[in-house]
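Have a look at the structure below, then the notes.
One protein chain is absent from this view; the other protein chains keep their places.
The block that comes next holds chain A.
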Amino acid sequence: MQEILSDYDVLAAFWGTIKLSILGTIGALILGTIVAVLRLSPVRVFQWIGTWYVNTFRNIPLTLLMVFSILGLTFILGLQLNSEDISSNVFRWAATMLAVYHGAFICEALRSGVNTVPVGQAEAARAIGLTFGQSMRHVLLPQAFRGSIAPIGSTIIALIKNSTVAAVIGAGEAANLMSVVIENEGSRFSVFLVFAIGFVILTLPLGLFFTSLSRRLAVKR
């Protein structure tokens, strides 16, 4: 275990995981909120688009999305997120696909949060003359966010672990380094242990944090 930590830059690899996770989380939160608003809007076409998004990206394996981003979008369609640097292009696509995929789950977590908000809250918001957008922004979403902190937390933890899938396209993160180490050193128990502990260190405190946050911010009714 010692020589793995000294021979390979494990910390840098996990730093890659952290960066990928942070970018993916920010993207997923933004996309998820937009899609949730689409699904909750009174306009039928918007609802369809939102539903289509969730059904599509929740049901395609993340591995396929990752591979598609490089083989399909970069190689065949020539869509590059950084045309100068291949590894940066791969990294950005990996973050994008993490965001796109988990956005669908964030959307559903938010919708479940919206369901914790009684119908009367929306009616009262409309009754004082707030528009759909205003009642979303000032009344429904703030309460929905508080009600969905726990499921959003679970989604973010899943996202951190799912960032390992980015290894299939060779993005610089922990799982990518792990496959390199295994190739060089052979598969040993200690290799798995190092990386497993790394992920537990990242996700366990996050889980505790989200649990306490959801308790503290719960809307009293």
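Please note the rule applied: a residue touches a chain if its C-beta (ideal position, glycine included) is under 8 Å from a C-beta of that chain, and two chains touch if they have at least 3 such contacts; residues count from 1.
The criterion applied here is as follows: contacts and distances are computed from a predicted model.
What protein name does the UniProt record of the undisplayed chain give, "ABC-type polar-amino-acid transporter", "HmuY family protein", "Na+/H+ antiporter subunit A" or "Sarcosine oxidase subunit delta"?
Matching the unshown chain against "ABC-type polar-amino-acid transporter", "HmuY family protein", "Na+/H+ antiporter subunit A" or "Sarcosine oxidase subunit delta" yields "ABC-type polar-amino-acid transporter".
Of the residues A:47, A:63, A:121 or A:190, I need the one that contacts the missing chain.
Once the missing chain is taken into account, the touching residue is A:121.
I'm checking contacts with the chain that's been left out. Which of A:49, A:67, A:81 or A:130 qualifies?
Of the candidates A:49, A:67, A:81 or A:130, A:130 is in touch with the missing chain.
Against the chain that's been left off, what residues of chain A make contact? List them.
42, 118, 120-121, 123-131, 134, 138-139, 142-143, 146, 219-221
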